[in-house]
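Right, chain A next:
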Amino acid sequence: MTSPDCILETRGLEKRFGGVVAIASVDFRLKQRELRCLIGPNGAGKSTFFKMLTAQLKPTTGQILFDGVDITRAQPHQVSRLGIGIKNQVPDVFNNLTVAENISVAARSRHGKARAAAKGKDVMERLGLTALTGRLVGELAHGQRQWVELAMVVALEPKLILLDEPAAGMTADETNKTAELIREVNKSAAIVVVEHDMQFIKQIAQTVTVFHQGRVLIEDTMDKVQGNELVREVYLGKSEDD
Partner candidate 1 sequence: MTANWQGNGGLVAATVLGLVLLLALPQIVDPVMMIELTSYVIMAILALSLGLIWGYGGILCFGQSAFFGIGAYAYAIAVINFGDSTIPLLLSIVVPGLFAALLGYFLFYARITDVYFGVITLTVTLILYKVMGATSGSQYVIGAAPLGGYNGIPAVPPLNLPGRPDVALSFDGLFYLSGLTLLAVYVGLRLMLKSRFGQVVVAIRENERRAELLGYDARFYKLATFAIGGAIAGLAGCLFANWGMFISPDVFGLAQSAQVIIWVIVGGTGTLLGPIVGCFAIQWIATKLGAQQLLNANLVLGTILIGFVLLVPKGVVPTVSDALRRLKFRPYVAPLVEQRRVP
Partner candidate 2 sequence: MIINSSVNRRSFLKTTATAAASLGLIGAGGRAFAQEDTIKIASLLDLSGGLDAAGKPMQDAITFAVEEINQAGGLLGKQISLVTYDTQTDMRLYPQYAQQAALKDKVSAVFGGITSASREVMRPVLRRLNTLYFYNTQYEGGVCDRNIFCTGITPAQKQSKHVPYAMNKWGKKIYTLAADYNYGQITAAWTRKYCTENGGQIVGEDFFPLDVTNFGSTIQKIQEAKPDFLYLVLVGGAHQSFYRQWAAAGMNKQIPMASTTMTIGGEQMVLSPEETNGILLCFNYFESLDTPANKAFLERFHKRFGADYPYVTELAMATYQSVYLWAEGVKRAGTAERMPVIEALESGISLDLPSGKFSIDPQTHHCVMDINIGQIQDRKINILESFPQQQPLDTSGVCDLKKNPDDNSMYVIKV
């Protein structure tokens, strides 16, 4: 049994592609309304981990428990219905629908017509998308499409939000705004963020988990992680050179 304050737990989670081990025996725990950052070099298995949490990939072995429910073999829509929202790495939106329609499709997944409309309006205002409502999402800039996707996830009112590089391709201003938003949303939902941008992580991080070669290397506060020799070696040192 998971403890009542634990929203997400994985036990011995493993994913192999043919002979390649992408995720090896990950035990991960996240508390209610926790904000966690996930870092690690490219190929460390962060996106694979996210995809398994949202049933886009099926684990080879291991177990995923969300809010006390075993979702290891669930379908993506079932996971979403239980309350996990994800923003994928590449903007994953409906390019040929308008901004309003994109958000409406998300909101109506949870609410009736009237509440969904109100919720959509509210989310668009909070994310400053109101001016873009009638525009086709495919015509927007990369950063704007990130916002739309974020808005869709927020409109779902999930209990857990997974954000795969939410600040990628954003200006400094936009990044700040995103951090602000994350903190706000965090009042009602647990959040896991994958990011490379250390400044951004510092803005929001409470606890940081470092992935390396499919395993959890270390899990601690940002300061301690930054001070860790091992982490510097595999990740941070390199990252600063980039």
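Assume a contact is a pair of C-beta atoms (placed from the backbone, for glycine too) under 8 Å apart; a residue touches a chain by one contact, two chains touch by 3 or more; residues count from 1.
On how the list was made: all candidates are chains of the complex that A comes from, given by their letters.
Just so it is clear, the structure is predicted and the values come from calculations on it, not from any experiment.
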item: From 1 or 2, the one in contact with chain A within this complex; value: 1
item: Touching residues on chain A, where the partner in the complex is candidate 1; value: 54, 56, 75-78, 80-81, 85-86, 88, 92-98, 100-101, 104-106, 108-110, 113, 133-134, 136, 138, 152, 156
